[in-house]
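As you look at this complex, bear in mind that one protein chain is not there, while each of the others sits in place.
Read from first to last, the chains carry the letters A, B and C; within each, the first residue is number 1.
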Amino acid sequence: EAVGLGVAAAMKAGDWCFPSYRQLSTHLYWNVPLERAMAGLMGNAPEHVREHLPVAPEDAPEVTFIPYAVFLGTNVPNAVGSALADKLNGRRQVTFAFVGEGTTSEGDFHDGLNFAGVLETPCVVIVQNNQWCISVPSARQTAAATYAQKAIAYGLPSERVDGNDLFAVYDAAKRAADRARSGKGATLIEAVTYRVLDHNTSDSSAVYRTEDEAAYWQTLDPLERFERYLTSKGVLKEQDREAIWKRAETELRERIDRGRGVPPTPPQTMFLSHLHGDPGWSVRHQQAELDAELAGANPFVDFTGEGLQ
Amino acid sequence: EAVGLGVAAAMKAGDWCFPSYRQLSTHLYWNVPLERAMAGLMGNAPEHVREHLPVAPEDAPEVTFIPYAVFLGTNVPNAVGSALADKLNGRRQVTFAFVGEGTTSEGDFHDGLNFAGVLETPCVVIVQNNQWCISVPSARQTAAATYAQKAIAYGLPSERVDGNDLFAVYDAAKRAADRARSGKGATLIEAVTYRVLDHNTSDSSAVYRTEDEAAYWQTLDPLERFERYLTSKGVLKEQDREAIWKRAETELRERIDRGRGVPPTPPQTMFLSHLHGDPGWSVRHQQAELDAELAGANPFVDFTGEGLQ
Amino acid sequence: MNKASESVDTMQEMNLVGAVNHALRFELARDPRVRLMGYDIGPIGGVFRATEGLYDDFGPERVIDTPLSENGLIGAAVGMAIRGERPVVEMQFLGFLYNAWGQFIYTLSNLHQKTGGLLDVPVTIRTTFGGGIKPLPFHSESTEAYLMHSPGIRVVCPSTPAEAKGLLLASIRSDDPVVFMEHTRMYRAFREPVPLGDYTLPLDRCRLVQEGDDITVIAWGQMVHHAVTAAGATDASVEIIDLRSLAPLDVEPLLDSVKKTGRCVIVHEARRTAGPGAEISALINEYALEWLKAPVKRVTGFDIHFPDNQTEDAYLPGPVRIGAALDAVLGYQF
Partner (left out) sequence: MNKASESVDTMQEMNLVGAVNHALRFELARDPRVRLMGYDIGPIGGVFRATEGLYDDFGPERVIDTPLSENGLIGAAVGMAIRGERPVVEMQFLGFLYNAWGQFIYTLSNLHQKTGGLLDVPVTIRTTFGGGIKPLPFHSESTEAYLMHSPGIRVVCPSTPAEAKGLLLASIRSDDPVVFMEHTRMYRAFREPVPLGDYTLPLDRCRLVQEGDDITVIAWGQMVHHAVTAAGATDASVEIIDLRSLAPLDVEPLLDSVKKTGRCVIVHEARRTAGPGAEISALINEYALEWLKAPVKRVTGFDIHFPDNQTEDAYLPGPVRIGAALDAVLGYQF
C-alpha cells in the first residue's frame, strides 16, 4: 500500500496517527508490533494481548497509533482535537488521520475538517480514494469531481496525488506535514488508488464491477512500480530482492505465529477497563455473577443484594 | 427580510419550504396564517390552534411550509428527501430549505447537500449569512472565505448575493428554482445580510460586537432600499405609502389579537398525536392518570393494572 | 388480516433473511410508494444479502443506494415519507444508528407530534442487531432500550421467518415510523414455512410461545429460542412469551401470565442497567406485586460495551444461564 507507506515516511517521532483499517504499511513502517494486531484480530482483549506480547520500552513505536475507527469517520474530529492539544501546548507534533473516500460522506468528516480550518490545527487528513465503498462506486458517493476539492468548503489547502506512486504520496505528505509543523494548519490529501481485492470475505465485487477495471489497476500495482524503480536505479539487486522477500516472509510468519500463540482471553477480562476505581454496585454484582457461573454455581441466588454467598 | 421575500417570489404553487426561524416574510408572502404562528408562539398545541383558528380550504397557502427546524440543520436532509420524492414521481415541484450560516457547520448540512448532489434532487438551499451565530462570528464558524464555495464540496452550483437586495435575491432564487424545475438538480445560495437585533431576549450583542458594525448595516436596510426604489420609479406614492403601512399594521395587529384570543390548550391535548391507533397500554394508563389528577382523584391507586376505578 | 387468512395456505420454506427478502419483494411489487434506501443494498443486495435481486428486478428508483451517511439516510427518508412515499431504510447495523440519532429523535420520531398529526412519517428502518456472529465492535449491539425510551416510534423484533414476513409487511404499511430488528445470528439459523400471500401480523402484540404454570419467561429475538431450550431442560412448567413488540409494550398479557405463574425471568442480550428488562420488571412489580412468589430476575448482557470476540460467549445469555435463573426463581421461598 503506497499511500500508507508514503505518508508514514513523512511522519516524525512524536507524531500521532488515527488510521482507518487500510494502513498496515504505516504501522509496519513505525514498528507497531504486528503480532499484537494479529492477536487482536483473533478476538483477544487488548489488556490480555499486552500481557502476553510485551514490548520493551526501547522497541515502542515512536509514532503513536490509536486503534482504527471501526465507526468510520470518528477518527477525524478526534485527530483534530489531538492536533489542537499539540498546538495549544506549543508542541511541534503533527496528527495524521486516514479515511476512505466513502467516509467523506459522514458528518464526522465535515465536523473534523471544519474545526481544523477554524482552529488551524496541525494535522493532515488523507482520503484514500480507492474508488469503492464496499459496493458503492465513488460516483454514487459524491457529485464532486474530486475529494481534494472538498477542502475548499473548509478554507483548507489540498492536494490530489497518484496513490500508487510512493514518491508522489511522500512528497505531498511531507509538504502537508511541514505546513502543519510550521504552524500553518491543516491539509487535506486525496490519494487516488484502487481496491483490487474484495472488501471483505462477505463481499463479492464481481457482482458490481468489471474484471477489466481491476485488471487495469493491477498494472499500476505500486509495489511492482517501486521495485522496478529500485532495480533500474541499481539500488535493488535480483539476489537481494529474493533475500528481502524471504526475510519479510519469515518475519511475517514469525509474528503471526506469535500472535496466534496467545492463549485465549479469560472471560473476566471484559470487566477490566471501564470506570477508574470502583465500577459501581451493579457491575461489581455482575462480575460476581459471571464468576459464579464460571465456577459452576448459580449466579442468580442473591435476593437481598448482600451478594452471592 | 429581503432574503425570505426574494426567495418567496421565486416559489410556485405546489412547492415545499423547510424554513429556519428567519423567514416570516416568506410565510406572509404565501399567506401562511400569522394568527396560527402567534397562537403557537404562545405555547398552544398545533391541534388546538387548528381547531380554534380554522382556515378555509380556498385560503390554504399554495406553498407548504413545514414547522421550522428547532434543531438546526435537520431541515436540509428532510428537504432533499422531499425533493427526491418529487423527482422520482416526475413532479415539477421544488423544495426550498433555509439555514443560517452557523448551521452550515452541522453534519446535517453536509449530509443534505451531499445527497442532493448525488441524487440530483430539485431543491434550493439558502444560507442566510447574517454574520453571527448568536455570539459566534462567521470567522469562527468556518475558515472558508464564503459559504457559497461550500457547494464545491458537493459538486453543486452556487451563487452569492447581497441578501439586502430584494431583486438580487429574487434573481438568484429564480435561476436556482428554474434549474431545479427543469431537472438540473440542486443549487446552494448564500445571501449575505446581517442580524441587526439581538438573537433573542437572553442575548446581548453589545458584549461581543461594536455598535458601528450594526449601524453600518442599518444603512443597508433592505426595506428602505426597496421603498426608495419603488418611490423613485413612481410605483409608490407618499400617500399610498402611509396607507399601505396602516393597512399592514392593522392587519398585523388583528391577526396577532386573533392568535392571542385562542383559549389555553387543554392538558390532555398532549396525548393526541403520537402513534396511529392504539397508543399502547402504558400511554393509555398515563392518560388515565392525568385525567384522574385533573379530576382531583389520586392517579396512583391502580396496583393491579386493571385501571383506575 | 382477512387478506392474510385467504392466502396463508400457500407456504414455502424460508430462513429469516429469505423471509425478509421475500417480504420486501412482496411490498415493492404491491405498492409503488415503497422504496428501499441504504448503502450496499443495490447490486450486491446488502452485506447480509437481504435485498439480493431486488435492485435488478425493481431498478435504481425503487432500490436506492445512497452515500455513506446514516444521518443523511434517515433525514432523506423522513423527507420522502412526509411527501407520501414509504421508504424502507436498511441500517446495516443497529450500532450505526447512533450516527443518525439526531434525525431519529428530532424528525423521525417527532414530526408527527410536532405538527399535531398533520405530517405522517411512515418510514421503516430495517436494522440488524445481536451477538453470535463475532464480527467487529459495534456490529453486535442490542441497544433497543434507547429506542424503547423514545416516543413516537414502533419497535418490533421477529423471532422466526414467518413472523418476519407478517411483521415486516405490517411495518411498511404502518403510518408510524417503525424500527424492525433482524437478528444477524438468526438470519440463516433455521427455516420454516412462510405464507407466500398477503400475510400481516399486528405490530403491538406479544406472542405466547408455550404455555406453562410455574414460571413466565419473557424474551425476544434469538433469546426466545434459548429460553425454549432452557425450559426443555427443567421439569417445571414454563410459560414463554415472545415480546415481539418492544414499543409499545403489550403489557396486559405479561401481567396476566405473571399473575398466573407468580414467577418471572426476563431475558435479553442488551446491557442490564436501564435496559429493556428494567421496564418490564418495574411494570410487573407495580401491577402484579401481590401475585409474585419470588423476585423477578433479569438474565442479560453485562453493563459494558459489547466485548471482544473471545469473551463474547461469556457475555451473552444462553440456555445455561437462563436455566440457572429458572432454578433460582423457582426455588425461591418467602
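In the analysis below, contacts are C-beta pairs under 8 Å (C-beta built on N, C-alpha and C of every residue); 3 or more make two chains touch, one makes a residue touch a chain.
All figures in this text were calculated on a predicted structure; none of them were measured in a lab.
Enquirer: Of the chains that are displayed, which are in contact with the missing one across the whole complex?
Expert: Touched by the chain not displayed, across the whole complex: A, B, C.
Enquirer: Hey, which of C:Asp120, C:Glu252 or C:Glu286 is the one touching the hidden chain?
Expert: Once the missing chain is taken into account, the touching residue is C:Glu286.
Enquirer: Which of A:Phe98, A:Phe115, A:Trp132 or A:Tyr147 touches the chain that is not shown?
Expert: Per the contact definition at the top, the residue touching the missing chain is A:Phe115.
Enquirer: Going by the contact rule already stated, which one of C:Met11, C:Ile105 or C:Leu330 would touch the omitted chain in the full complex?
Expert: Spelled out, the listed residue whose C-beta touches the missing chain is C:Ile105.
Enquirer: By the contact criterion defined above, which parts of subunit B meet the unshown chain? Give residue numbers in ascending order.
Expert: These residues touch the chain not displayed: 42-45, 70-72, 102-103, 105-108, 133-136, 140-142, 202-204, 207-208, 264-267, 269-271, 274, 282-283, 286-287, 290, 293-294, 298-301, 303.
Enquirer: Hey, which subunit C residues sit against the chain that's not shown?
Expert: So the residues of subunit C touching the unseen chain are 98-99, 101-102, 104-106, 109-110, 113-114, 137-138, 143, 145-146, 148-149, 151-152, 247, 249, 271, 273-279, 281-282, 284-287, 289-290, 292, 294-298, 303-305, 334.
Enquirer: Footprint of the hidden chain on subunit A, which residues?
Expert: Touch with the absent chain occurs at residues 16, 45-50, 66-67, 69-71, 74, 76-86, 88, 95, 107-108, 110-112, 114-115, 118-119, 272-276, 278-283, 302-305.
One rule holds in what follows: only the chains that are shown with their structure count from here on.
Enquirer: Please compute the C-alpha centroid of subunit A, do the same for subunit C, then give the distance between them in whole Å.
Expert: So the centre of subunit A lies 34 Å away from the centre of subunit C.
Enquirer: So what's the Cα centroid distance for subunit A and subunit B, whole Å?
Expert: A distance of 42 Å separates the two centres.
Enquirer: Report the inter-centroid distance (CA atoms only) between subunit B and subunit C in whole Å.
Expert: 36
Enquirer: By the touch rule stated above, which residues of subunit A touch at least two different other chains?
Expert: 105-108, 140-142
Enquirer: Please output the residue numbers of subunit C that touch at least 2 other chains, ranges allowed.
Expert: 66-67, 69, 71-72
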